[in-house]
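Removed: one protein chain of the complex. Kept in place: all other protein chains.
Chain naming follows the written order as A, B and C, and within any one chain the residues start at number 1.
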Amino acid sequence: MIAITHEPIDPFRFIESAKRPETGGIVTFIGTVRDDGIEALELDVCEEVALSDLRKIAEQASSDYHLNTVDIIHRVGRMQLTETIVVIVVGASHRQEGFAACSWILEQIKEFVPIWKKDICKNGESWHFTK
Amino acid sequence: MIAITHEPIDPFRFIESAKRPETGGIVTFIGTVRDDGIEALELDVCEEVALSDLRKIAEQASSDYHLNTVDIIHRVGRMQLTETIVVIVVGASHRQEGFAACSWILEQIKEFVPIWKKDICKNGESWHFTK
Amino acid sequence: MKVTIRCYARFRDAFGEEQEIDLPPGSTVRDAVITLAKTGPDAELLVDDAQNIRSYVMIMYHDERISPIDAGLITLADGDLIILFPPVSGG
Partner (left out) sequence: MKVTIRCYARFRDAFGEEQEIDLPPGSTVRDAVITLAKTGPDAELLVDDAQNIRSYVMIMYHDERISPIDAGLITLADGDLIILFPPVSGG
């Protein structure tokens, strides 16, 4: 499943559904809200473009890394410390392709998918903005 | 947790317990029984050496990749297609270290930890044996 | 003619969520962004001193990403929509 959601993400159903006879390795990345001195994190999104981008990334990864399954679920809205921001689950026949694909998908998301993080701190809010 | 078990592994408790304020990325590898024309897989182990090796690998990974948490659970005995053989969960502050550590741990296991796979097929059994 | 510019995240804070801008016929995407930049106190977020669009600005036009370098080559039509994305930080 490729999705953008405002609700908490349950990664377990995606891991379960990645179990296929042709799959030997399931590699999962779960991004969580890290305490960098913040109270919470708020994520903004341009949903129609982001969803279309995620679908293209998943398709490319499936093809380039010969994946059997790909799931990408990105949450937006406000999240507390340790809550799950993103879940990427890839099912691969071979482990190296699984690791490479999962990492590549994450880097692609960070490079161009229109999602933005804003730190919510005691004394204000500030967008992550790296030129 | 570092463990060798004869029972099915539930990866979810390890993923849940990896959620810490200092952790930004949880990378999980789940190895599953792939259908290479087999009926089942049977894993043998030298348990005391394997457990000691896994502990050393986890310690080294924690130190080298600055991990916040490491779990390695390896199952032995007989497993059916799609069942989970091994679960590796690493909690890292930074994603690249998470991917690198999880992959490194798996390669170390495959290189020297005394665990052996035997294919159970319709017409016989055969050990994996790559010189 | 009128074109609409929609902004996200930090650009929205600086220039509003959506602005309708009046431009002379023949104007380009670059002209529209320069015009928008002048409406806020943080023009330099969008354009440099030479009025070139910052290289980090992601521009969506007709559902396609276009490069800030090409923005001066693309002529607008009345009713067009331009979307501006600041540097992303998802994942």
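Please note the rule applied: a contact is a pair of C-beta atoms (placed from the backbone, for glycine too) under 8 Å apart; a residue touches a chain by one contact, two chains touch by 3 or more.
Everything quoted here is computed from the prediction, not taken from an experiment.
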### Task
Just list which of the chains on display the missing one touches.
B
### Task
Identify the residues of chain B touching the omitted chain, counting contacts across the whole complex.
31, 43-46, 49-50, 74, 85-86, 106, 109-118, 127-131
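Everything that follows uses one rule, which is that only the chains that are shown with their structure count from here on.
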### Query
How far is the middle of chain B from the middle of chain C, if each middle is the mean of its Cα atoms, in Å?
50
### Query
When the C-alpha atoms of chain A and chain B are each averaged to a single point, how far apart are the two points in Å?
23
### Query
Hey, what residues on chain A touch two or more of the other chains?
31, 106
#### Entry: Numbers and ranges of chain C residues touching at least 2 other chains
91
